[in-house]
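Below is one structure, written out as structure tokens, with a few remarks after it.
Every protein chain except one is present and positioned as in the full complex.
Coming up: chain A.
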Amino acid sequence: CFAPFLCLRPPQIRVKPDRTGVVTDGVKHSMNPFCEIAVEEAVKLKEKKLVKEVVAVSCGPQQVQETIRTALAMGADRGIHVEVSGKDYETLGPLQVSKIFAALAKKEQADLIILGKQAIDDDCNQTGQMTAALLDWPQGTFASEVTLEADKLKVVREIDGGLETIKIKLPAVVTADLRLNTPRYATLPNIMKAKKKKIVNVKPADLGVDVSSRLEVLKVDEPPQRQSGVKVETVHDLVEKLKEAGRI
């Protein structure tokens, strides 16, 4: 069972002075909340003895190892760190990541890939779906419940209209949504034990994946400053102000 996850930065960020991106130096990288839920689900499946092994995967620079350790402390058996750093890391997007996951899934002969539905830094919501397409595997996205029934997976999906239940054949890709579970804390004794678990380093080239981006970021801007509002005393004033602003 694969639990790939993303490592990302907390919300307090600034745009770099040259407008090419955000300042990441010194900012703590932590596990994407939806991916935490994915790791928790994978560990739960192992505890129910439905899967034999949970492998935690992450792509990125050296700091990513700490986050893999957290996944190991939550219960994953071993980790794979796909080294991507520098410029490559800045332009790493869902397409490249899904190619990496697809290659790894074939190499490791995984039966199930669980990841978070989207990363909260880019909100793309694409990696899971692209990975399934590259592998030609079925996908159960926005999962709020996952049950193994023989060689099929019953997935309850959170969709706009409500909840949709589907049955998909294994091997499959599942993306975790918020209500799938509540992730456990990575306690200190588990972090210490996790130090003994193996993390293997791999490069994208070793997997035959080209991580060059086909996207070019033209510029990154902060959102426009919110204008302060005006309080009005009566409805009449409101109508006047709206007329003044040319809204009515």
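We adopt the following convention: a residue touches a chain if its C-beta (ideal position, glycine included) is under 8 Å from a C-beta of that chain, and two chains touch if they have at least 3 such contacts; residues count from 1.
Throughout what follows, contacts and distances are computed from a predicted model.
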Name per UniProt, for the chain absent here [options: "Guanine nucleotide-binding protein subunit gamma", "Electron transfer flavoprotein-ubiquinone oxidoreductase", "Thioredoxin domain-containing protein" or "Protein transport protein SEC23"]: "Electron transfer flavoprotein-ubiquinone oxidoreductase"
Contact partner of the left-out chain, one of A:150, A:188 or A:230: A:188
Residue of A:46, A:179 or A:197 touching the missing chain in the full complex: A:179
Among A:159, A:217 or A:242, the residue in touch with the chain that has been omitted: A:217
Absent chain, residues of chain A that touch it: 8, 10-15, 17, 20-22, 26-28, 30, 33-34, 90-91, 120-123, 178-179, 182, 184-185, 187-189, 191-192, 217, 220, 222-223
